[in-house]
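Here the complex is missing a single protein chain, while all its other protein chains stay put.
Each chain carries a letter (A and B) given by its place in the written order, and its residues are counted from 1.
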Amino acid sequence: MIRMVAQRLLVGVFVMWGAASLIFLIVRAAPGDPATVLLGPDADRTQIEQLRESLGLDRSLGAQYVSYLGDVSRLDFGQSHRLGRPAMDAVLDRLPATIDLTLTATAVAVIVGLTLGMLAGGRPGGALDRVVSACTIALQSFPTFWIGIMLVLVFALGLGLLPSSGVGTPQHLVLPALTLAFPFIAIIARLTRTSVAETMREGYVQTARSKGLGERQVLLGHALRNSLIPVVTVVGVQVGALVGGAVIVENVFAWPGLGSLVVDAVANRDYAVVQGVTLLIAGIVVVLNLIADLLIAQLDPRIRTGAV
Amino acid sequence: MADIAAAPEQLVKAAPPRTRRRLLSRVPHLVVGLYLLVALAGPLLIDYDPVHTSLTDRLLAPGSETSTGATAWFGTDGLGRDVLAQIVYGARTSVLIGASTVAISCLVGVVLGAVAGYFRGGVDAVLARVFDILLAFPAILLAIVIAGAFERSVLLVVVALSATGWITFARVTRGVALTIRERPWVDAARVLGVPGRSILVRHVLPFTAGPIVALATLEFALVVLAEAGLSFLGIGLPASTVSWGQTISNGKEYLEGQWWISTLPGIALSFLIINVGILGDQLTARHRRGRTD
Partner (left out) sequence: MTKTREYGRSRLVRLAATATAGAALLAACSTTTGGDDADASGASGDVTAAGTYPIESLDPHGAQGASTGTQLAGQQIFSRLVKPDPDGTLKGDLATAWKPNKAVTAWTFTLRDGVTFSDGSPLDADDVVASFQRMISLNGPNAGNFPVSTMKKTSATQVVLSSPAPDASVPGKLGTFYVIPSGVGKDDSAYFNHPVGSGPFTVDAFTPGESLVLVPNKKYAGNKPAPRRVTVRNIPELSARMTALRTGEVDILWGIPDDQLASLKGEKNLTVRTVPSSAEFTMWFNSSTPALKDAKVRKAIWQAVDFKTIIDKLYPETGRAADAPVTGVVLGHVPQPPVAYDAAAAKSALTDAGFDFSKKLRLQFANAEFRPFIQAVVSDLQKIGVKADPLEKEQATFTEDLIALKWDINFQQLATPSYDAASNLGRLYTCEANRNGYCNKQLDALLASAGATADKQKRTDLYGRASAIIWRDAVGMYPMSVSIAYAWNSDLKGFTPDASGLPDFATVGTGGS
């Protein structure tokens, strides 16, 4: 177990180095730089050269890379010249909003997904199963940004029940979280359905049934437990996708999280913020994947005591 | 986009086949075929110039008559451009980008995956690490960073989406290659001194075709969704290229009064994705049945 953790940590460090280098390469290869953005179209050549020099952008790419890696390893993502403060401050300011959104969406997706999956898997091939299947296909296929707009059209503009965008009250969270949760509801429902349907065919379930246990007890006692492993795995694996989805959903609902920050930062060549956001997200993904792996090992004795 | 990481294994296992569903199961083929037809031939039937604006016809409701006497069945947008025509031309952009991205991803992924799975060793180890690094970023995030950083073009969008698109292909191919290399006939060929490259081409790659076709179908849906997402954010495609995401995004401003601009292209997009998704599931189920039989 400890060896597994150590090994995974080592891979994690390597992945972070690779991610940091990849992002560095992409943003530096892009045409234009912070100096031109900061000074705007009114600037002239000499002014831009001067600013470039004082921002350290005139140094060789190698030198910039070395000092960047050094800084990043100390968790220093540098100064955002555009915002006039450390990039990490700006990123951490926005992080809680993204966490609110993704956690709520995950909770919604797990609860709704498990329920739908169990309803469908309890009687495979039944009418309910078919309805749920159709729903999941649709939920997974809708473009998140469009379904978000449609929700605004109906619930904010049409019925006037919920605010269309922004933050403040819990009501503000409803539409974005729901929009973000939709594809994940589908994924979790499908997984649960398969797993429940399989469990229902297992010998011990048949035994439990023959012992006179009610359908509901069988479902909750056996089927739900067995389907938790794949659900935990998928939540772990999907964290990246969830955060990716949040980037777009945040832009639809003007949610002040990392998503809107990173889109702005890329357009404005705010190197420090782009690097800060992407590396933070990569770090979260790496750590959560590690945790999911450990959880699965905990949940499934075969993995825990087996090969590892 | 959000479901990019959804591996095909997680997608619906087809319900037990029933004869009376046969016909019904052909529907996705038909629908997808229709979209392809529209993408290819639609522009010949509907004359639309994305550059041409008709300011007197702006924001017409669906079914209104335009100043030229034509009928705008799906209404017009803020510049008086026909929404139906934008959907037809948007289909072309989506299909073009989807097909190119899947082709590139497939080519790169299959070659690297097969080589890594068959030869193992250094290539395999390096590839595994590259996967790790690329998978640390949500696919759409990497696409946003790449597409946002360079000069707008269709090619840029294809590159940005292929950057992570090839991974699934490589993984699946690698898996297949790993199992095939242990089969007796491959061993025999090796013993006979057939060079690795020809074994790969003749004995390994054909086995990947089934899963790859299924995967490519599902990947196509994801790429089309991701492209629309990028265009919605205003990233990647030049202003002169018509795209569903862009039309939906333009319409957001007019949501209160002119719902059709955002709604209709979104329905067209969702309908395509739903059918491509079902088609992909069917293909996945078919090749899986084929394997277990």
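The working rule: a contact is a pair of C-beta atoms (placed from the backbone, for glycine too) under 8 Å apart; a residue touches a chain by one contact, two chains touch by 3 or more.
Only a predicted model underlies this, so the values are computations on that prediction, with no experimental measurement involved.
The residue touching the chain not shown here, chosen from B:R58, B:R190 or B:R286, is B:R58.
Across A:V11, A:L69 or A:A267, the residue that sits in touch with the chain not pictured is A:A267.
For subunit B, the residues in touch with the chain missing from this view are 49, 51-53, 55-56, 58, 78-79, 148, 151-152, 234, 238-240, 253-257.
Hidden from this view is one chain, which touches subunit A at 30-34, 36-48, 50-51, 54, 79, 81-85, 90, 93, 95-97, 99-100, 103, 107, 163-169, 204, 221, 225, 228, 253-254, 256, 260, 267-269, 295, 298-299.
Note that in this section only the chains that are shown with their structure count from here on.
With each centre defined as the average position of its C-alpha atoms, the distance from subunit A to subunit B rounds to 21 Å. Every residue of subunit A that touches subunit B in the complex is listed here, in rising order: 11, 14-16, 18-19, 22-23, 26-27, 29-31, 124-125, 129-130, 133, 136-138, 140-147, 149-150, 152-153, 157, 180, 183-184, 186-187, 190-191, 194, 234, 237-238, 240-245, 247-248, 251, 262-263, 266-267, 274, 278, 281-282, 285-286. Contacts from subunit B toward subunit A in the complex involve residues 1-6, 10-13, 15-16, 129-130, 132-141, 144-146, 148-151, 221, 225, 228-229, 232-233, 235, 245, 248-249, 252, 255-256, 259, 262-263, 266, 269-270, 273-274, 277-278.
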